[in-house]
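Note that one protein chain is taken out, while the other chains of the complex remain in position.
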Amino acid sequence: MAEVRMPKMGDGMEEGTLLRWMKKEGDSIAVNDEIAEIETDKANVPVPAEDAGTLTKIVVREGETVPVGAIIAYIGEADSAPAAKNGGSASNGSSIASSTSVSSTGPKKKGNGEKLNDGSGPQEAASPARATGPEAERVKASPLARKMAEEQGIDLAQIKGTGGGVGRIVQRDVEAFVKQHGAVGGGAQAAGQPLATTAQTSAAVAATAAPVAPVALYLEGEDQEVSRMRKAIARRTVQSKQTVPHFYLVMPVEMDHAMKLLAQMNEQAPDQKVTVNDLIVKACAVALTKFPEVNVSWTPDDKVRRYSSINIGVAVGTDNGLTIPVVNDCGNKTLRQVSAEARALIGKARGGQLTPQEMSGGTFSVSNLGMFGVEEFLAIINPPESAILAVGAVTKEAAIGEDGGFVVKQRIRVTLSCDHRTVDGLLGAKFLAEVKRLLESPLNLLA
Amino acid sequence: MPVMKYQEALRLAMTEEMERDENVFICGEEVGQYQGTYRVTEGMLQKFGPRRVVDTPISEIGIAGMATGAAMAGLRPIAEFMTWSFALEAMDVLVNHASKITYMSGGRIQCPVVFRGPAGVGGQLSAQHSQSLESWYCHTPGFKVVVPSTPADVYGLMKTAIRDPNPIIFMEHTSLYSTKGEVPDDSNFTVPFGQAAVRREGTDITLVSYSNMVVKCLKAAESLEKDGIRCEVIDLRTLVPMDMDTVIASVRKTHHAVVAHEEWKNAGIGAEVAARLYEQAFDELDAPIERIGGADVPMPYAKNLERAAIPTDQDVIAAVKKALA
Partner (left out) sequence: MAKTAIKESAECDIGPGVDTDDLIGIYRLMVLIRRFEESTYRKYREGKMGGYLHRYDGQEALVAGIFPLLDLPGDKILCTYRDHAHALACGTDPKAVMAELMGRATGCALGKGGSMHLIEPDRGFLGGDGIVGGPVPISVGVGWALKYKNTRNVCVCYFGDGAMNQGGVHESFNMVGLYKLPILYILENNQYAMGTAVSRSTGQTDFVLKAKAHGINGERVDGMDVLTVRDVAQRALKRIRDTGEAYFLEMNTYRFVGHGIGDDNTQGYKFYRGEQEFQDWTKRDPIGKFHAALEARGVMTAAQAEAIDSEARHIIEEAVAFAESSPEPPLDSLYENVYS
């Protein structure tokens, strides 16, 4: 059994903070494998393993600061994991050392873990100790502090407790932590936010309340209070990126016909201008009608919920931040109807007048940054939707014409972000090809 | 509003109710000719005569039985125990009869009786006369238990007690009899049971108390204010029914609580309040609930020992600081 200690990385270093474990308990370790990253006063540096074997026990949690020389982990034979025999009760170098000696003196002395096995038969006794990670050490925290931490997605283990004279984590400690580091988001409240549509976010929420990122070094600066919308955006995007397995499909679309059509329509009715985005929303609606398996959600109980109505969210940037009003039932609306509704909703969004109802219930979203010259980008899915289409600018590009010479074509690049739990690459590609076909033959969208 | 003493407000309430309802009478030791051991019934014999202000022998079982039986037969008696310590003599009548007859009869018999008298600790009265026993009655289903702390409350709560169709345990406090306060000049004024009073608003910690201990909590709160600690002081007023809504609303704000009373700490009201907070507001708590109660000893006579046995405002201050540490 080899001990891994907090290394001294330079003169004057007395303690280090464990930023991040790069291996987990049970992982095989080769010599010089980087197993952790630590933070010193000067830099963040990796800790290479000096011994080969299995990472049997992590002693110091992420975020903890310990003196130089303190044991941070053990590397040994897989079967000799001290964690399995000592219930992971030790939290510092000295006590882990003593309990290690107990376990190394072996099977004759009965530790707690073995006592439990006494009556449960040989198969139990014969099974190798599993290095499934340390039993979570009981953190002293008040009920209120626990609730606050859970709501804000903060791992209590990262908070230093000051309460009751016993180092209990209390309200003020959580508040101080949040003030310093910010909340992680994805807390229980997120389910109630307008952007969430159904109860199915709760599983994702629970998954998001994972340990916070390691304590980072923030420069001196001026902290500003943020709006509720900003907080919601933070929570929702973190939740999405951390729980939804995104993949992306990029597709160029020739827009000559579409632009011509739009010009004609807008000449006829200049006060009811139909935009490129309206056309794309309509194209998505028609494509979703053909591929209803994209118009779905992954539910917390591992099912795919298919929606009968196609409700498309239209991302709108405002001074306060992003909002996504929803045009409901696009599958049964004409292009002009979709356009009129989108126009009204965008107006309300800019005026901050959207109701929660108008921002909920989406089954698919479209985000367009083309007006700013962005050619292509990758959007974050808006859970519980399964996909979002990111639309770039209409640009003129040289292309090879039918006669073999160069011609100038108007093109956009659209990028579909898909939730891989519900939409595979093949499905995503077929759907996207249909969107392309519709936009390139836009008369189909006038029906 | 007129200002009067606690004992005067009590007398006024009883007098007005006797004037209002012919079925109300009072019986007890020295309530008539002697004018009341604590002068609570002073002048009432002269006003109402011996039919309605009844001097009894020193017979607590008889007094309790007289009141309970009269209530069962349609009157609305007020039975005075010279002190609640003496009511121990009458425990069978109180616990096995008054509190249970309504339930045992399937609700067919009502027992609208008020058992009242001085309670509380102090005055070097030593073990048999200086004790607080409210928990005993709270533990018995069927009683309502009233512990007023101000003249206005003793007035309004006594009126509610006399009009209530159930057996009421009404515990006055000897130390409060001569305290003064405003009492509404309205013979229809009542204080409902099960409605705690917020005696002082604060944001940092909730002090839950009743009877004379409220006075000490308010004194402690004033002192703590100078240290920047803002205490919310809640007077429960009735222990059964207990207004946990007010307590919980306060704890949702302060996240800390101290429960304080003069009665023994062991298995006392503080334990009940704390347990209910843990059951109903666990996630609001940012620290363990502190309990303050009397020392778990028979009350000693010697002044220094007695002082050590009875909780003070200083004990409250210490508990607050511990809870907020």
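All chains are identified by letter, namely A and B, in their written order; residue positions are counted from 1 within each chain.
We adopt the following convention: a residue touches a chain if its C-beta (ideal position, glycine included) is under 8 Å from a C-beta of that chain, and two chains touch if they have at least 3 such contacts.
Computed from a predicted structure; not experimentally measured.
I'd like the shown chains that the missing chain touches, ordered by label.
B
Identify the residue among B:T56, B:T83, B:Q131 or B:T190 that touches the chain left out of the display.
Looking across B:T56, B:T83, B:Q131 or B:T190, the contact with the absent chain belongs to B:T56.
Among B:M72, B:V233 or B:A260, which one touches the chain that has been omitted from the display?
Once the missing chain is taken into account, the touching residue is B:M72.
Using the touch definition from the top, which of B:I26, B:V40, B:V53 or B:I101 touches the missing chain?
B:I101
Please identify, in ascending order, the residues of chain B that touch the omitted chain?
The list for chain B reads 25, 51, 56-57, 59-62, 64-75, 77, 92-93, 96-97, 101-112, 141-142, 144, 165-166.
In the analysis below, only the chains that are shown with their structure count from here on.
Using mean C-alpha positions as chain centres, tell me how far chain A is from chain B in Å, no decimals.
58
Quick one: which bits of chain B touch chain A in the complex? Just the residue numbers, please.
Result: residues 255, 282-288, 322, 325 of chain B touch chain A.
Write out the stretch or stretches of chain A touching chain B in their complex.
Touching chain B from chain A are residues 142-147, 163-165, 168, 170-171.
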